[in-house]
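A single protein chain has been removed from this complex, and every other one stays in its place.
Our next item is chain A:
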Amino acid sequence: MPTLTHLQRLESESIHIMREVVAEVERPVMLYSVGKDSAVMLHLAKKAFHPSTPPFPLLHVDTTWKFQDMYRLREKAARDAGMELLVYQNPEAIARGINPFDHGSLHTDLWKTEGLKQALDEYGFDAAFGGARRDEEKSRAKERVFSFRSANHRWDPKNQRPELWKLYNARKAKGESIRVFPLSNWTELDIWQYIHLEQIEIVPLYLSAPRPTVIRDGLILMVDDHRFPLRDGEEVRMRSIRFRTLGCYPLTGAVESEATTLTEVIQEMLLTTTSERQGRAIDHDQSASMEKKKQEGYF
């Protein structure tokens, strides 16, 4: 028997985690954000339960402001997996017309943080798979694989359960829920290598192409649809760009790049000098901001 490689070990661990959840909780769901981590997570779910269809639905907490390419892949990926796709949009955010241009951090709070809580409550999910990795951000380095949330979805860093060996304690009281992170031990490079090796379909935006852009507040933003209001003096220019991380298009900064294939992207990533989350506007305030977000219930 050959020794398992690091990717094989990671894959096997993630599958083990997913099966534990399905065996021990009543109503699991997989949070599917259409990003590269979600793509890997979905692929692992197919592996974990084959020949069964993964025994849980996909949930996309939508903000209506994602890239059009993401919406396209979302439908296709769910269809290919044969899984039910639930799309949730916070009705309050719809009613108030919350958008990233006028509402700043309220946009994330209402669409994502509140939207996620509402969706979990509405469907009564007691466990939600998320694609977060411990290497993404400092406060995530201490996150458990099984992260407990109180009945009002709060994360209490002082009250998390120790995780020993492969033994995950999934017991909980009524109303409590678990966020489960099967990719906890993967790094960004692992994700890319795995996508490459397993030929997993990802949103084309990860690969470079000429796209309409403006530069605003130091970020290269893509003008993905007609809702993008131009400020005085701004002009839309075609630039060869790609994205290292995908979210709401008005909040996600691109990098200029000529990497049009997956291996070229990996190559650029390995030679690059800025971290992945830098493209996300919400992290810039202070280095502990993610932790605050998490306590409030942001995934």
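Note that a contact is a pair of C-beta atoms (placed from the backbone, for glycine too) under 8 Å apart; a residue touches a chain by one contact, two chains touch by 3 or more; residues count from 1.
Note that in this section contacts and distances are computed from a predicted model.
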{"item": "The complex's invisible chain, by UniProt name, from \"ABC transporter permease\", \"Protein ImuB\", \"Beta-ketoacyl synthase chain length factor\" or \"Multifunctional fusion protein\"", "value": "\"Multifunctional fusion protein\""}
{"item": "Touching residues (missing chain, whole complex) on chain A", "value": "1, 3-12, 15-16, 19-20, 22-23, 46-53, 134-135, 138-139, 141-142, 157, 160-167, 169, 171-173, 184-185, 187, 189-190, 193, 196-197, 263-264, 266-267, 270-275, 278, 287-288, 291-292"}
